[in-house]
Structure formats: C-alpha cells, structure tokens
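A single protein chain has been removed from this complex, and every other one stays in its place.
Note that the chains are named A and B in the order they appear, and that numbering of residues resets to 1 at the start of each chain.
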Amino acid sequence: MAIVLIDQREIEIGDDEHLNGIEAAERAGIEIPHYCWHPGLSVAGSCRMCLVEMGTRDPGTGEISMLPKLVPACKTRATDGIVFVTNSEKVQRARAMVEEDLLLRHPIDCPICDKAGECSLQDYHFKYGRDRRRADIRPFTSRRREVGPEITLFVDRCVQCTRCVRFTREISGTSELFLSGRGADGEIAVMPGFPLNNKLSGNVVDLCPVGALGDKDFLYQQRVWFLERHAAVCTGCATGCSIWIEENEDRVWRVKPRENPHVNHWWICNDGRYGYSHVHDSRRLTVPRRRDGDSAAVVDWTGLPELLKSRLRESGRLAAVLSPFLTVEEAYLLAKFVRQLDPQAQLALGPVPTVGEDEEFGNQFSISAEKCPNRLGVEQVIAHFTGQVITFEQFLDELEEGSIKAAWVSGGYKSDWIDEPTARKFSGLEMLVVQDLFASPLSQLATFELPGAAPAERAGSYVNRADRLQSIRRAVRPPGGVRVEGSLYWDLLAMQGLYNAPAALDEVIERIGYFAAAAPGVPESGIDLKVNLLADSGGLDKLDQA
Amino acid sequence: MSTTERILTDEILDAVREFFPRYPTRRAVVLPALHVINERLGYVPEQAVVELGELLELPPPEIQDTLSFYGFFKQDEPRGKLRVWVCRSISCSARGGEEMLEYLCRKLGIKPGQTTPDGRLSIEYAECLGACDYAPAMLAGDTLHKNLTREKIDAFVDSLE
Partner (left out) sequence: MIDYQPVLLANIGKKDSHALAVYEAGGGYRTLKKVLGGTSPADVAAAVRASGLRGRGGAGFATGLKWSFIPDRYSGQIYMCVNADESEPGTFCNRVLMELDPHQVLEGIILSCFATAADTAYIYLRCEYPLAYKRLQAAIGECRAAGYLGENILGSGFSLEIHIHRGAAAYVCGEETGLIESIEGKRACPRIKPPFPAVEGLFGKPTIVNNIETLACVTHIMTRGVDWFRSMGTPSDPKNPRDPGSYGPKIFGISGHVNKPGYYEAPLGITTRELINDFGGGVWKGRRAKAAVPGGISTGLLTEAEFDLPLDFTGPIKAGCLGLGTGCMVVLDETYPIIDFLHNSCRFFNHESCGQCTPCREGTRWALELVQRIRAGRGRILDLDLLLEIADGIGIIPGTTICGLADGAAWPIKMAIRKFRDELEEYIKQTNPDGYASTEPALATAQ
C-alpha cells in the first residue's frame, strides 16, 4: 500500500495499481489540468500544463523535502512517500504561462468553433489563465484542411498536444496523422493518398482538447451546452460499447464514447458513432396499421392491445421471432406473453447480421462481426422458455411445415433485413404481427404492422459477446405514434402502471439463472454475468455447445 | 495515386539496403535513406516517401513526419545542382555574413530558398556551419568557402560553368 500526500490530502494506492500524479490527484479530488496526457495513450509529457511541485516525505521523521524544479505530473509515478503540491504560486505561475503561450497564436474562433463549451483551452483559461492579453493582438481565423471523410481539421487551433497522432499510431494502428514541420511551424497533416480513413477515426475529435479536429457529422449543428446526455449502449455490434447519447429536445445530435474499462475503454468505432441516423429517418413507421386484403388502414392504439390478444388467442399455434435488437426485458416480456397465450408457442431468434470478421485494435478495443447488441441475452431468454434456441433459418423451415398459424415478428434492424422470397414464407400464416422500424417485404404482408422503437428510445439491458450485461434508460422520446416494445408488452401482460424496465429485469434475474449476477444491481459499466454461471442455471448450460 | 513509374531506381534501393545491417530496426534507416535519395534526385518528393515506405515496411506518413522535421529535405522540386548554404549565425553575422548573402543573392538574381532558372544553383540560409574561424563562410556543395568578400563572391560566381 502506498501513501501519497497531495496538497495536504493523503490517499492510498494499492500495490497492484500504477497511478501517475494526475490520477493520484484525481483520487484526492484535485484537478491537475493537462492537454497531452490521456490514460489510453503513451505519455508525451510535452504540453507542460500538468507541472506540479514534487517532493518526498521521510517515513521516519515525516519531514518533507521538495525538489526545486517543477515536474510533469503525467510522467511522475505516485509512489509511496511522494508529495505533490498543485496549488503553490510556482505551479500557478507555470499554468498561467502555458495558457498564455497557447493563446499567443490561437485564432479568435470561439464564436464559430464547435468545441466552445467543452474546450480545455477555454476552461483552463478561466481557471488558471491571465486576465489580460500581453502579447500583440492577432485577429485571424483558422485555416481549414480536409484530412479525411469524417474529420475536418482547423489547422491553426491546434496546440500540438499530439494526442491524435499517437492515437492513429497506437490504437487504430493506421498512422495517418502526423506533425509536419518543427517548432512553432508544426501542423497536423496527412499525406496525399493517405487520408485519415480508419474505422476509429472519430475518436480523434474526442481526444482533441481544443477545436482543431472536428466531426463533419456534427459541424455547426448544435451548441454543446444545449445538449443533454444520457448513458447508453451502442447497438451496432456485439461489443456493446458504452456510449453517451447527446440530444436536444428529443433529437439525437451526437454519440460519444462513455468510459468503460471492461468493454471499450475510451473509444467507439465510426459505425457506432455515426450510425444513429435511422433514429430520425423520415421513412420510419410511425403509426400502427391493420391490413385487410390489399388495403392497410391506420388504426388507433386505443384498444389495439386487446384486439391483438384476442386475435392471437384465436389463431392456433403461435410463434414469436425475437430480434437480437430487443432488450433482455423486452425479449422476456414478449416471450412470456406469447407463451401465456399458447404454452407450446415456438420462440425463435431473429436473423443475426454478420459482416466480415472481428477486428482488433490497440487497448484491446475490438469491433465484432456480429452486428447486433443482444444475441446472447435473447438466446438465454428463448432457451429458458423452450429449452433450446431455434435460429431464424430453422424457424423458416418450421414455417413451411405449416403447424404455426400466427407469428409475432420483432425487427428493429437498422436497414433491410429480410428479402421478398424469405418474407413470402410467412404468407401462409393466418395472422402476422410485424413490429419494426421501417417498412419491409415482411411488413407488407403483416396483418398488423406496428411501429417499433429505435435503440435511443428504449430502456432495458443488453448482453454483449463477453456476457456483460449493461442497462440503459431512455435517451429520447419516440415519434408520436410509436409505442416502445417494452411498454407495449407490459400492457399486453396487464402489468400495473407504466413500463418499468428494472422491475422486468428483476423478474428475469429471478427466473433465469444466467442473469443471477445482476441481482445486487447493475453498475454504470455493466456486470459480468459469467461470475455466477457455476450455479445451476438451466437454459443453455444444459444444451450441447456448438 | 496514379501508377507512375517508380522514381526510386534499383541503384537507389540497393544503396539504401546497404544500411540495413548497421541498425537493428528498419526505421533507423530512414534518415540515411533520405540522404541517399536527396543526393541522387536533388530532393525527396512525396512519391519517393511512399516508395521508401514500401522498402522499409513503414507507413509513409511516419516517414514524412520525420522528413518534415528537418528543413534539409525539399519536396516540391529538385534543388540546384549546387546547393549553397550561407551561414547567418552569430560569428558570420558579426563579420558581415548577412551582407555577403544579400550580395550573392543580388548577383544571381534569386532569394534565399530559391534556385536559379537554369537549375545550376540554389541558395539557402544555414545556421552555424561550424566554420566560425573562417567567418563569413558559405558551404557550396562539399566545398567550404572561407572569409568571404565581395571579390571572392565575384570569383565564385564567375567560376560557375
């Protein structure tokens, strides 16, 4: 156990922990400002904003002897007996010097810069900078340089922290960005023919402490202080990166990574970052329809749940296709509802979209080839009810046999997921309910076409490919005519009150052993369900593993 | 990138390969390789950087990064057959080096950083050439011109064929 003294506050550091001065101070509740340091990247120690005073405390006498010179906290390991001073006049002067230095040649762009409101240069200036400009006044606006399809560069705003350069070398492994030139003439650049074009490129905008690197997707769209952010999970693949969904008045403007040391650390891929456009796509289904013959009339939600229940009850053998985009709670509630109506109801997993291979990057960040968030969770729910998992292909075969009379199909895929020939296999059903985001060959055949929710509109939990369960709450309200899946199923089951995802999860945890580890509660970074799989859990454990 | 002819000839590539056994990494060959290319081509265009990246198995932007740090390697067009570096540091400056530079530039009709239209010669600033005992001095190719005077500069310009 190491004891470290920071500004008269003592903190403990475990023997297996490696903290630098910045991290140790954070533990003591003290901010050490910094630009170039980032926990996910190598240490440059070049911005010099994190300079602090350092000394040692004699273990016997308790006497403190300080070094005469400042040291960079990012590069100084917090070892036993070390003393940091972050609030002395010497440190304050050094910070003011660095701030003044960075503003000398900085363009006066705040009014037109996206970063305003979340800019380290601004924030540190207010906290640590001088109140008057002493250097010659230089009114100019930044040059702009294209560096790649997603990212734009405002060259003159750069403070040469080199985080972006280190990111493309150490994390994405693509080395597109570099510093061209030397000294004050240094500029971030790309080579012609080698644009910033990798799947993780959006992360450099998060890393940039100022407004030099900009997201073309977000450029000039919103002022950040109007955005409210909600903790969420990306539904783009089975990695299940933790994210922030940032919205204003129910419109999503941007997606950012949320730090999760167990899943994605500090990063997300571009598919996740820029893949939310379907939430506000004007082609979304927004009203329920009922099809009689060739006409499909809009129906009211009032009374529709009762109507669906009674029609399904009349139909004979039921089935439900549970999309891997459903939350655990939604999958469970839908399965429970259908099995209540028909204890022999077939439950099948919806198609699992797979694209390419799994990809690995630095910091053990990876993108899964499986492009859905909750296959494992939905499989476990299905197996609990039926004792097995039927794939979509197997289900299609079963459809052809003809014993199934009615089916509830949940979609929720970002784009086309079913073609005409496959959809036709459903045409023999007496009743077909399709609950989805967009029209498809299948929804054209549906007796009842129900508009479904986008991921940002749901509350619930997903299980990623590493058996980690993460829970989210709704970020935005859905378009007017949409009833979120969980809310509809809650009603269909005649549960009391409004949809309560945590209560639904409690029931899942109680009933399905696989989810037992989530019983004490689900932290912000999720919970590893594998912890309790030694216990008898039924379900998939009893199956032969493929 | 269009499929143009390779600009790093086999001779250049072989000359670069000779440095391989001297270092434990290919990256360490970058600076010697840049010199080899610069000496043969008179500059190091971006295409050469790409081809060098293939030879050394390094991403070309990483090589470009190193190259751009040193002001020594030009990339836009070849420098003159003779590169003239005129020192502007303290000893040469104190003994009239900047006036000598100005005189030479006027005689040749070009500014520092430029090349004569016939491509014979280019002039550049140098920071301390380490010839302070012969200030003011200039390095023309491999020849150090010492104790410059207007007469010596006249003679130098006349000697250029």
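Throughout what follows, a contact is a pair of C-beta atoms (placed from the backbone, for glycine too) under 8 Å apart; a residue touches a chain by one contact, two chains touch by 3 or more.
It should be emphasised that the depicted structure is a prediction, and the values quoted were computed from it without experimental measurement.
Undergrad: Could you tell which one of B:R27, B:R40 or B:K107 touches the chain left off the display?
TA: Spelled out, the listed residue whose C-beta touches the missing chain is B:R27.
Undergrad: Just to verify: which one of B:H35, B:K81 or B:K107 makes contact with the chain not shown?
TA: From the options B:H35, B:K81 or B:K107, the contact with the absent chain belongs to B:H35.
Undergrad: Using the document's definition of touch, tell me which of A:L41, A:A78 or A:A94 contacts the absent chain.
TA: A:A94
Undergrad: Among A:D16, A:D136 or A:D292, which residue is in touch with the absent chain?
TA: Only one listed residue reaches the unshown chain, and that is A:D136.
Undergrad: Even though one chain is hidden, which residues of chain B still touch it in the full complex?
TA: Residue positions of chain B that touch the missing chain: 22-25, 27-32, 34-35, 65-66, 69-73, 85, 88-91, 93-95, 126-135, 139, 141-142, 144.
Undergrad: Suppose we count only contacts with the excluded chain; which residues of chain A make the list?
TA: 43-49, 51, 67, 69-72, 75, 93-94, 97-98, 101-102, 104-105, 133-138, 159-160, 179, 181-186
Everything that follows uses one rule, which is that only the chains that are shown with their structure count from here on.
Undergrad: Where the CA atoms of chain A average out and where those of chain B average out, how many Å apart are those spots?
TA: For chain A versus chain B, the centre distance works out to 51 Å.
Undergrad: Report the residues of chain B in contact with chain A in the complex, numbered from low to high.
TA: 1, 46, 49-50, 59-62, 64-65, 68-71
Undergrad: Show which residues of chain A lie in contact with chain B when the two form their complex.
TA: Those residues of chain A that touch chain B are 165, 169, 174-182, 189-194.
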